[in-house]
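Yeah, one chain of the complex is gone here, protein chain that is, but the others are all in their spots.
Let's look at chain A:
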C-alpha cells in the first residue's frame, strides 16, 4: 500500500498551551478512504491543519508522495494544488459575492482557462445538487447549503487528497444522508479522502483505513476492519 502523506514523529503545541500533537506518526494510504476518529479535543483538526501545511510542527518530518515537505512559505502557498481542506465550519471558508465565484476561486488561481473553469464549476455544482444556488450570496444560504458550497470549492480543484473535517457536524438527517451518498460517489474518482467523524457506524462501513487519536497522540492506526474502535475509544476515556 502506497502512502501519499506521511507524518513521522511530529510534535506540535499551540502557543501558551500544552495541547497539540505528541509524537504522531501516521500514514495516509493513497486512493483510499481514511477515517480519523477521536473524542472532541483529541487533535483531529490539529492533525489536519498540519497536513495542510498551516501549522508547522516543532519537530518531526512530513513526506508528501515520498518527498519531504519543509514548511517553507512557498511550499505552503502551493500545497492547495495537492491537498484540499474542507473546514468543519463553512462560515469560515466562504467569502466571494456569489456561490459561483466562490467555487471558481481556486480554479482561477490554478490558471485554468475561463471556459474550463465554467465547465468544471458546473460539473461539481451538479454533482452536489447546488446548481440552483449559482447566483446566491453565500451568506444567504442555509447551513447545509453552505457546507456543500464549501465542499464544491475544494473538489473543483481536483486535489489528490481531500480532507473533510467532521462533514456531518450539525447536519439534519436528510442532509446527512445526502452527504453520505456524495462521499460514496466521490471515491471511484480516484481521490484520497480523509475524514474525521464521531459517527462510528458510518466510519466502520465507509472507511478502508482508520486512525484513532486521543489527547494528541495516535493510539491506533491500520485497516479499518482490524481496528477495535469502540474498545479503544472507551478504554481511553
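Assume a contact is a pair of C-beta atoms (placed from the backbone, for glycine too) under 8 Å apart; a residue touches a chain by one contact, two chains touch by 3 or more; residues count from 1.
Here, contacts and distances are computed from a predicted model.
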Match the chain absent from this complex view to the correct UniProt protein name in "3-isopropylmalate dehydratase small subunit", "phosphoenolpyruvate--glycerone phosphotransferase", "Cobalt/nickel transport system permease protein" or "Heme exporter protein B". "Cobalt/nickel transport system permease protein"
Which of these, A:157, A:195, A:213 or A:229, touches the one chain of the complex that we don't see? A:157
Among A:12, A:62, A:85 or A:209, which residue is in touch with the absent chain? A:85
In the full complex, chain A touches the hidden chain through residues 15-16, 52, 54, 76-81, 84-85, 87, 92-97, 105-106, 109-110, 139, 153-154, 157
